[in-house]
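In this view, the complex is presented without one of its protein chains, the others remaining in place.
Here is chain A:
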Amino acid sequence: MKTSAQKPPQPPRWARTLLRWYCRRDLLEDLEGDMNEYFERNLKTKGIRHARWIYMLDALKFFRPYTIRKPEFINLFIHWLMLGSYLKTSRRSLVRNKLFSAINIIGLAVSMSVGLLVIAFLTDLFSYDLFHEKRHRIYRLLTRHESAEHNIMNFASTSLKAGYKIRETIPGVEDVTLIRRGFYSDAKVNDETIIPLEATWADPSFLKIFTFPMLKGNPATALKEPYSLVVTEKTAHKLFGETEALGKTVRFDTVNYTVTGVLKDIPKLSHIRFEALVSLSSMLGQKADSDGGVMDWNNIYQNYVYLTLPENANLAAIQAGLDRISTAENATLDRQKIDLSLQPMDKIVFSERLSNEIGVNIPQPVAWILIGLAFVVILSACFNYTNLSIARSMRRSREVGIRKVIGALKNHVLGQFMAESVIISVMALVFSFLLFLILRSQFMALAPQLADIVSLELSPMLILYFLLLALVVGLGAGFLPALFYSRIQAIQAMKDASSLKVFRHVNMRKTLIVVQYTFSLIFITTTLIGYKQYRGFLSFDLGFTTENILNIRMQGNKSSLLKKELAEIPAVSQIATSRMITSLGSLYGTQLKYKGHGVQDSAMVWLNFVDENYIPLHKHRFLAGTNFKNRPTSGNETEVIVNEQVLKRFHIAERNPAEAVGKQVVLDNKPLTIVGVLKDFHYGTMDHKIEPTVFRYSSEETGGNLNVGIKSEDYPAALSSIEAAWQKIDKIHPLKAAFYDDQIEEAYKQFEVMVKVIGFITFLAICIASMGLFGMVVFTTETRLKEISIRKVLGATESGLIFHLSKGFLLLLLIATLVALPVTYIFFDQYVLTKFEYHQPIGVIELVISVLVVMALAFLLIGSQTLKAARSNPAKVLKSE
């Protein structure tokens, strides 16, 4: 460190710059001198670090009203006066360089339209639940359940008991409301109108905590009495038409409910949605429901608890209270653990994944990915602007030189070029807004769920955000070129423009191109790999067939009735019954107990209730044993069919299927005999491993499905005759039927949406990068036209010239490839595909194809321009000199 020893220690540079920036000119010199003097003095007495520290503090402390430089209005005034001139020159330069302007404006417009979409999407998500007056004080109770096998699950739902305990034992909680989901029933009005209704049980505090304005009725008492019903305006209209709803009676099943209130329709951006509210007291009055005691501590699947806390509540004390409750209650559980925690309302929409989510939930990573994609695409377009502007600097440097000679200061030129880029980005905004309107409907059509989540409607706030985006993009894109122009020396520019170091920033420009192409390549490989995986999920061998099977939801009807009707349709080959449709993501588990080698073992197994036709219809493969032989009509089942994993998990008969047949297992306290062992098949989705699964017998599933094998090729005709059969047994509910293959496609819909979104972004990224590359090639060949001509005169061949001109660009693409491919490969191999138990390997083919596509496009762009230059007549070019 020789140099620093020779040079005396200096005060911190940024502090000095800050001081010089804000301090009044007439005070600056002696103030800076004073501070220097103190600095030198402190240097001797207290050492360098202390001295620098004091200098920094002083620089900040002197920022006072009397030292601050007044804004130089004359400067701003000049900018204002010159605005007209800037506009004029900007317009001229735009018109003169049509190609560059088009590349810039189209690139920015296209990329900004994606940005607009993301902004609109996120704005909608952030606007969720804003209508609740107490939203800053509302919290939701979350439940963490740890099972005996140490499986941890986090639930948005909780137990009713937790809600009651909080109300009773935790001081400092303002109000608690309990909600229960799962009220699906047919509403009968005057025994005529029958409308299926989905309602939520809620207690009286519900209307106090949430802001759902009541149009008719008394909010304080509406949900108090048992069998009270509060409907929304829309539901009221559905049930009663134009007549007054308040006080009317609605019958569900055999019980009469009285309408005690009419609510204003629920805003779209609400995470809690319902058609009607039923007083919670009506449910607690009924007998215990099917999953055990409603008030049990571990009945955590259907209930939700929300509470309001006073301003500045002590959250730690409340959490301590929750912990006390769970410790006391967990003592009653067998090897399980339930913990409670609070979640603020504004975190609900963007929370981590929770089971039994009550409404809309977007995991935070998704939001970040969206922002990231939009950012990358916009950045790419900004790079184009920066690159092309700097490349063109030679042509405009004379203008800058003249401006400087006439008296423009550095920051005037800076202002001029920033203004120009903002003008361009605002022009791009107009185009991108039109594109946004088109994109919006396309985006909404991607998945029907999206239209349910967001509306993407325009609002003044949104327009403001859009303008802000244009401003930021303009300033971001224009900053580097503006800085470059403002530093041009007037004399040099006037004397000889070519002496300007146009190629000084060549490395920066090359870097920008490499970055653009790296992103393009990453995007395109991601799309191809993602698409292959998605196709793989759809065509994956699940271990059973799903072809030509139509699944019909029974919706509470007797399946035997429908079976009889369907059997008469010639297109129907086989009819089976099952409680649930597997491989779509829903899971249904129970405890299986097995006593082998004298040791009792129990573990969770996945379960489906099916009839004797299910296994043949789906062509499950038996390793040993047979189909169900004992076929009781109700309850007295004695048999179970298991998969290989069950044998493996419980070590039944040393995993020998043939010997396992005949062994006894216990399910739900029922001893059942294994009659068949199936080859392993998929019960969950591809992100789950194949786990122990059992089939139990049930011939009647009113809440389940009929699985109908269709043999005819004429699907519309088969469907319409099935529809007619359905009409005979159920006139109220429309037929809900879907082909198994379509259902599987639906289950992986999110991947399809992802592939489409990323595919679209890829398309944009490649377009923008190509336009940028094209611009650069055009510019380079134009500036080197003379060189080419001389080379040609000296005898260079066309192919040699083309190679000479394009090798620089090809090198850049090569670097981009070398960066992008490993990055994508590692990203998928290490992070994405590890989340899926079953997936396709990453093929070299996808990687090669993506490189080829991008390269071919780039070759075309480079080749066409270089060929044009190489073919130009050298005599003409050189003559004009």
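Heads up, the rule we're going with is that a residue touches a chain if its C-beta (ideal position, glycine included) is under 8 Å from a C-beta of that chain, and two chains touch if they have at least 3 such contacts; residues count from 1.
What we mean here is this: contacts and distances are computed from a predicted model.
S.K.: If you look up the hidden chain in UniProt, what protein name do you find among "Branched-chain amino acid ABC transporter permease", "Bicyclomycin resistance protein", "YbdD/YjiX family protein" or "PadR family transcriptional regulator"?
M.R.: The record for the missing subunit names the protein "PadR family transcriptional regulator".
S.K.: Of the residues A:Lys61, A:Lys98, A:Arg335 or A:Lys731, which one touches the chain left out of the display?
M.R.: Considering all chains, including the one not shown, the answer is A:Lys61.
S.K.: Using the touch definition up top, pick the residue from A:Asn36, A:Ser455 or A:Thr783 that touches the left-out chain.
M.R.: For the chain that is not drawn, the touching residue is A:Asn36.
S.K.: In the complete complex, which positions of chain A touch the hidden chain?
M.R.: The list for chain A reads 27, 29-38, 40, 58, 61-62, 64, 66.
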